[in-house]
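One protein chain omitted, others in place.
By written order: A and B. Residues from 1 in each chain.
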Amino acid sequence: MYDKGKIIIGVIIFLALLLSPFLYQLGKPVTAPTLVLGTKEKQCVESLAFMKSSHMVLLDTWRDEVVREGKSLYVNSAGKPYNMSLQNTCMKCHTTKTQFCDRCHDYLDVAPNCWDCHIAPKEKEQQVARSVK
Amino acid sequence: MELDKLPKPEEMQIDLTPPESGWMDTPVNMRDGTYSYPAAAKNLKILDMPNPREWSVTADDWKLPQNWQEIILEGFKERLEKYRSFKLFMDICVRCGACADKCHFFIGSGDPKNMPVLRAELLRSVYRKNFSTLGRMLGRFSGSRELTLPVLKEWFYYFFQCTECRRCSVYCPYGIDTAEVTMIGRELLNLVGLNINWVIEPVANCFRTGNHLGIPPHGLIDMWEFMVDDIEDITGIKVDLPVNKKGAEILFVTPSGDYFADPGTYTCMGYLMLFHELGLDYTWSTYASEGGNFGLFTSHEMIKRLNAKIYAEAKRLGVKWIIGGECGHMWRVMHQYMETMNGPADFLEEPVSPITGTKFENSKQTKMVHITEFTSDLIRNGKLKLDPSRNDRFRVTYHDSCNPARAAGLMEEPRYVLRNVVNNFFEMPENSIREHTYCCGGGAGLGNDENLDMRMRGGFPRANAVRHVRDKHDVNRLICMCAIDRATLTALMHYWAPDVEVGGIHELLANALIMEGEHERKLDLRGEPFSGEEEDEDV
Partner (left out) sequence: MNAWFSVFTALVAVIALVLLAMLGVETIGLKSIFGVIIPYVAFVIFFVGVAYRIIGWAKVPVPFRIPTTGGQGKSLPWIKASYTDAPWTTLGVILRMALEVLLFRSLFRNTKAEVREGPRITYASAQWLWLAGILFHYSFLTIILRHARFFFENVPSFVEMLSSVDGFFQILVPTLFLSDLAFLAAVTYLFLRRVVLPQMRYISLPADYFPLFLIGGIGISGVLMRQVWKVDLLKVKELTMGWFTFHPVVPEGLGTIFYVHVFLVSCLLAYIPFSKIMHMGGVFLSPTRNLANVNRSERYVNPWNYPVKVHTYDEYEDEFREKMKEAGIPVDKE
């Protein structure tokens, strides 16, 4: 007795699960979301690479320092001072949450808790952002 | 070896801590009392088995064929292609160690190679070397090794130090069954003529005479008639003794161990009395006079060769169905192998109890019913007059035999019968009964005397549980449903738990059975007075 049928069904299910990312794309290239920077400013608070990988750490530190320690001034690694504020500093340049923050976060399934407290600034033109959902 | 040559029970040294040297570097130590003697050449010849010769386990030269490695590896390969169980169990063990302290031989001996995982690794190491690419490449790092003579000696020692009880398989997260591994291991050993006489002699006997003990037909008649006489003395009734009776409705098959050796004989007398009382149209057979099947301890082929007699005899006698008596490994064969090997038995009918009309649906294909299924159905339907107080002298506990419990799921029927025939029944601790039951230490052909030291060790976990109920509930009778148990547990109790006697279910049933026309019964089947009556005489 072999039960080959059942085993082959099992193997196919397993292999299909493995291949699902390939099958889902069917070879169609994916373009990473483009971010609307919303500014001509050349330099962010810290280096681009740092901001890309670690902005959440910076924001978290700001949050703690402002809310818990009452500080408001951040001096970056180049010695330049910034007001520690998501809405007044960050969002001054990066004006649209939907076209800047959300694009990456949605694409990578990141759920930051910034907007649990902050209210996202109203965006003038509700452009149809790259649909993710 | 005899019991009094062993150290006293309280001086038995057991240490579960493994030795310093790794298992691959610890050669086997053939200590007296822990191994079984080789099979005699004459027995191998009767069975046309390879390499018949006289040899000694402790000798350096085992007189193997020149190309023994080739033979074994060829056999290994063949079995990997025939048994998914074997191939799978070679592949998927993660050595989690859950099985380690589940083996009675490990608990009793502390020998780490008695951990089921290492017992299987003895084969796996050779498997990796010869049948796995990565194993071959990585050598010892992958746990692989050459099949050398010392390795072969380990196989012999440890595969004849496993009783195929399947306890470890209950706990294994992948259901790895060491019985399967041991069975194949023994098959491989058999290919080069490595076997033990206590297995092969019964097999040779059974092949020729129909039973393990080699009792010829006229000898069987003598034994049965002796029992009939004893029953007459005890009850005043001369019971029927139908033998090789053509056209009977039922063929009855039971292990031959119960024909000649106490306390099994009392159980056998119990069957005779029960069937007589029911007026059952049944027959014994001299040709199929063995329920047990030591082929199970030899090879799959040998199971089939011996088991073929059962259906053949049922067909020749023209019976409708078969009842099987109290036996352990017999029920592994009857339940899990017989129908596949020698069926379909379409010349038989679906078993229906002629007394109660109950259809034994669970046996409708094999057409073979377990005696406790038959008897518990009788009791349930009120067909037996029973006086359990006749057994009041006994404070009873029940030992599940490995195979009925873990291979057939026969756990409740024997208890049901027992509860109806005795008033004092006590279970042993939960982790030693039912599917958790411990082997008697002498199953799978290891119940011989030369192996006594290891038997007492292997039986220790069982004895430990019996001692517990003996001390707590004054238990004095250990009941079992297996002929090997009845032989081996007797010695085991003698050693570990003196004053606990061993017996069978149908012995107690027959004690309690009120037979039509019996004279006033004062004695139990052993010729000892029932409780109470003795006191009456004293008063």
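The criterion applied here is as follows: contacts are C-beta pairs under 8 Å (C-beta built on N, C-alpha and C of every residue); 3 or more make two chains touch, one makes a residue touch a chain.
Since this is a predicted model, take the numbers as computed values, not measurements.
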Next item on the list: Would you list the chains present here that the left-out chain is in contact with?
Entry: A, B
Next item on the list: Just name the one of B:51, B:69 or B:363 that touches the chain not displayed here.
Entry: B:363
Check: Any idea which of B:69, B:391 or B:464 touches the chain not displayed?
Finding: B:464
Notebook entry, point to check: Pick from B:376, B:420 or B:451: which residue touches the chain that isn't shown?
Noted result: B:376
Item checked: Among B:118, B:191, B:348 or B:525, residue touching the chain not depicted -> B:118
Check: Hey, which chain B residues sit against the chain that's not shown?
Finding: 9-10, 12, 14-18, 22-25, 48, 80-85, 87-88, 91-98, 100-102, 107, 110, 112, 115, 117-118, 121, 132-134, 140-143, 166, 169-177, 180, 207-210, 216-218, 221-222, 243-246, 286-287, 300-301, 304-305, 308-309, 312-313, 316, 334-337, 339-341, 343-344, 358, 360-366, 368, 373, 376-377, 380, 405-413, 416, 429, 431, 434-436, 460-461, 464, 467
Item checked: Contact footprint on chain A, counting only the chain that is left out -> 1-4, 7-8, 10-11, 14-15, 18-22, 24-25, 27-30, 32, 49, 52-54, 56-57, 59-60, 104, 106-111, 113, 132-133
